[in-house]
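Working notes for the structure below.
Removed from the display is one protein chain of the complex; every other protein chain stays in position.
Let's look at chain A:
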Amino acid sequence: MPPTPQPKDDAEHQALLDSMDTYYTKKPFKRPEWKARRNKNIKQMVSEAQRREASVLATQNNSGASTPLPTDGATTPQPSMAQAAQNLSTLVLERNLAKGAGGGSSGPGSTNLTFALGPAVTYTNIESAPSLQTKKHYCDITGLPSRYTDPKTKLRYHNSEIFGVIRTFPQGTPDQYLAARGANVVLKAFPHMAQESAPA
């Protein structure tokens, strides 16, 4: 059972590789002078977008450009929205959105109008909020339903047998299990604190 259907012959394999290699293939449709710009990861992009977003909002709030809102007695969502976007607190945002939608007259037209001026849809704020439902607990080892938590390792376990297994784990293993559930404790060193605590 070889993992890949590999050609037996080296030369044959090299020929296959050569047939697939695109490095030296002519690409007439491409402009040779063009070069891709710097890569940015999502974190960088999001923080840049947020800075821009905040400045746009600030301008809107100060200039009065955002005043004409159809207010029929409902509170305007704008200020708290700006806060929410800046705090990156999606939960707050969602609640406010719900309030705004509830207060405004219903119908697609009006909701669109309400949000056309805010930071409508951004990569960060469409992320759904944490669950408000009670979480069901499952055994960290076997995945079976669990009613118990080991006070020492904080692992959840299904029955006494699994508990026995937990207690035989070498150091570090419980942490790996916790990490799979996102419940592990991550210690971070803060450089400025390290400096402070260093002897003078």
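We take it that contacts are C-beta pairs under 8 Å (C-beta built on N, C-alpha and C of every residue); 3 or more make two chains touch, one makes a residue touch a chain; residues count from 1.
To be clear about the criterion, contacts and distances are computed from a predicted model.
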item	value
Protein name (UniProt record) of the chain left out of view, among "Mitochondrial distribution and morphology protein 10", "Electron transfer flavoprotein subunit beta", "Protein YIPF" or "Nuclear actin-protein involved in chromatin remodeling"	"Nuclear actin-protein involved in chromatin remodeling"
Chain A residues that touch the omitted chain in the full complex	1-6, 13, 16-17, 19-25, 27-31, 34, 36-37, 39-42, 44-46, 48-49, 52-53, 56, 60, 94, 97-98, 101-102, 106-108, 111-112, 115, 117, 119-123, 126-133, 135-136, 138, 141-145, 158-165, 167-168, 173, 176-177, 179-183
